[in-house]
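Report on the following structure.
With one protein chain held back, the other chains of the complex are shown just where they sit.
Per-chain residue numbering starts at 1, and chain names A, B and C are given in the order in which the chains are listed.
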Amino acid sequence: MAGPDLWFTDQATPGLRTSFGVASVLYQGRSAYQDIQVMELHDCGRCLVMDGKVQSAERDEFIYHEALVHPALIAHPRPRSVFIAGGGEGATLREALRHRTVRRAVMVELDPEAVRVCRELLPSWSAGAFEDPRTDLRYGDARRYLEQTPERYDVIILDISDPLEGGPAYRLFTREFYQLVAERLEPSGLVAVQAGAASLIDQPVFPAVVNTLAAVFPQVVAYQAHVPSFGSPWGFATASLQAAGRRAPWAWSPRAVDRRVSARVETPLRFYDGTTHQALFALPKYLREALAQERRQIADDAPLFMP
Amino acid sequence: MAGPDLWFTDQATPGLRTSFGVASVLYQGRSAYQDIQVMELHDCGRCLVMDGKVQSAERDEFIYHEALVHPALIAHPRPRSVFIAGGGEGATLREALRHRTVRRAVMVELDPEAVRVCRELLPSWSAGAFEDPRTDLRYGDARRYLEQTPERYDVIILDISDPLEGGPAYRLFTREFYQLVAERLEPSGLVAVQAGAASLIDQPVFPAVVNTLAAVFPQVVAYQAHVPSFGSPWGFATASLQAAGRRAPWAWSPRAVDRRVSARVETPLRFYDGTTHQALFALPKYLREALAQERRQIADDAPLFMP
Amino acid sequence: MAGPDLWFTDQATPGLRTSFGVASVLYQGRSAYQDIQVMELHDCGRCLVMDGKVQSAERDEFIYHEALVHPALIAHPRPRSVFIAGGGEGATLREALRHRTVRRAVMVELDPEAVRVCRELLPSWSAGAFEDPRTDLRYGDARRYLEQTPERYDVIILDISDPLEGGPAYRLFTREFYQLVAERLEPSGLVAVQAGAASLIDQPVFPAVVNTLAAVFPQVVAYQAHVPSFGSPWGFATASLQAAGRRAPWAWSPRAVDRRVSARVETPLRFYDGTTHQALFALPKYLREALAQERRQIADDAPLFMP
Partner (left out) sequence: MAGPDLWFTDQATPGLRTSFGVASVLYQGRSAYQDIQVMELHDCGRCLVMDGKVQSAERDEFIYHEALVHPALIAHPRPRSVFIAGGGEGATLREALRHRTVRRAVMVELDPEAVRVCRELLPSWSAGAFEDPRTDLRYGDARRYLEQTPERYDVIILDISDPLEGGPAYRLFTREFYQLVAERLEPSGLVAVQAGAASLIDQPVFPAVVNTLAAVFPQVVAYQAHVPSFGSPWGFATASLQAAGRRAPWAWSPRAVDRRVSARVETPLRFYDGTTHQALFALPKYLREALAQERRQIADDAPLFMP
């Protein structure tokens, strides 16, 4: 054979397809909430796909998860409690637990089947995090959980898949939900959000998420990282209840970031350090302009769906 | 029709294909040197393809060309003469001529047919640069030209397509050629090089180019930018004859870069500014490590070809 | 390059795509009625595509056009007048004019632009047929033409593209239209119809067309031929006003067909002869069963569209 004969195709837009050669399919099923596939890709290793979209791949999941978790946790002076909405692979939890200060990590994931499949087939994603005594794993709707808990958290991480029409995720991308998140944060707390593709070609959600956060939080910072298996740069945001000061963490020197990382984080990271921190927050001009021009606010009665 | 029925497929690796829906094909031909196609893509606008590889696309060519040209020219205290090897679209020339200090720009392109097609079908790429009185456009082998000219330049820009087996480009990616470039630079001069894909998945050339430059130049700095139509981050390097000082331009503050840009460059840029400058040079950790571990040196008798 | 980088994809069903490597694109445009493309395919030669569907390809158009035209014309004792609805390439006309008995061939094609493009870029399709003094080429709606003409024909050939939603073709696939065709036939006349894909996987139109013809004509015979560039066997039907007799042409011996062909047809054919005649009408059992079970009748107020 000249090349692979089995291909996974991610159709990012009607005119843009990325196709990955598939070495083997390890799992295919439908949970109560979504289609779940685990595949071995020729170039990206093992890969989790939900509802046809790559969630994370063995070769580069460290980029996505380190980018999502560490900026907010490093920015916090002493994060003890972390709340994770979604994050079924367990890798967001894994990165949060690297921080020695963390005493308690509550993770509320909608889909028990997703967690079961990931624990069995993608064990290096969670790497023991589900068994960590600090972990409190719950299955259910993260929004309802936050409505009912009296607890407040130092860092809340929203690791929710993109809001697809007909899926349950869209209610975790609205102003009302972000308001609830703000109420469940400690005064010095931060929230970190995965916010969808951030390419010049394809950024259907990112600017709207950032603008909606800005309706709730005094300080919102957008950032991005390139995740190869997503086929484009990826957008994130972190927000806090405090106004931006002169010495906001986003402007820290690489050396200052490196110092805090080595004081706080147990094992060496592969993606995030002081220099990467600088790369994350230095958005290219065209993206800063797209963010500045955004006027949409996502609300419960005006939701946003991936096209 | 549900979607496009004509697709351009870029096979980056045997297991990775990016496919772009084609709205129309404007030109297909074979010059003395290469296959040339100009297509209108649904998501990327007009697009130049040579030997099956996207060279630049209307929607994002500004990213590639601003990233290639401005760092080296901004880093130079007063660039008056520029030499461009390749760059048939004319957009590298266009960006170089934006610098008010530039008095003379010599461009040596191998393929007159490529220039003819681009002038006719991609006029916004050159945007009048070929008609600029400072431009001296020659057709021929840039290496031979540099061997024979007694001239020295402030900035030399190598805008050569990736070294494909059987193509002529590979001789412009060797240590011997970089040595020749060094000899044709003024003492304070810099060279800027396009150096191929820089993704975690696909970086067959980038680290070797950087390492080969380091065999010739005392100061070499690698950087990257994400060019969506290339399907991955793209690698560049700039190098100079002077050792890195404490105040190397790569470490300038965004404000310092912005000041120099507004003093030097005529029209507003869309990609490059002080913040983007910071993003360009802040490589992610895994890429810094790949560069640090690279040992290959490309030489005339040990050339490197794209796989 | 390992293979072609430009592909034309025909999506026959949501789960079945046939992709042809494109050597060059010769024409792309939109007429008043449809998208028109002429491409050079690696494996099929020059190819006409309308609204995303292959109409005919250089390598195998002879199969389609000989299969459509000759059975009905050979079955007629002495065809003098032929009416063609559609058939913009001119190849149906070419095949009809091969019959020495034919004195007059009226062709009514909706789209002058389609004919213009085919005459210029696919000249071997018509091969001079448009210049034949027996040809009377009109542009317009074939249904309206047949409503208004007092003329009757020996053979009427319906070479209409598949009925796509939103297109004009669907009105030429209804019981009312077939009734009109019957009224414009001489008493001994026959009609020949292209009737869409006839594969086990994909036969959305064929059985319904045959069943609708059977509501109007006493004798209807379905047949098929494999046209490689269509990616599947193709369905046709011929029908006549006379009841099937014992010696219906569909049951003629190969020798009898060959005798009539050599008496009637001027130049040697590449596909059709006595043995091929037998192959055309001997449908596989599963297709005979699908035809026997069909109950749909296509009508002006109950049209059928390709899915």
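In the analysis below, a contact is a pair of C-beta atoms (placed from the backbone, for glycine too) under 8 Å apart; a residue touches a chain by one contact, two chains touch by 3 or more.
Note that the structure is a prediction, hence the values are computed from the model and not measured.
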item	value
Omitted-chain contact residue, chosen from C:30, C:78, C:259 or C:288	C:288
Residues of chain C (touch criterion as defined above) contacting the omitted chain	3-4, 7, 13-21, 41-44, 59-60, 63, 199-202, 225-226, 228-229, 231-233, 254, 269-273, 275-276, 278-279, 282-286, 288
In chain A, positions touching the absent partner	1-2, 5-11, 19, 22, 24-25, 28, 37, 49, 51-52
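Please note the rule applied: only the chains that are shown with their structure count from here on.
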item	value
Chain A and chain C, separation of their C-alpha mean positions in angstrom	56
Distance from the mean Cα position of chain C to that of chain B, given in whole angstrom	53
Inter-centroid spacing, chain B versus chain A (mean Cα positions, whole Å)	33
Sequence positions of chain A contacting 2 or more other chains	none
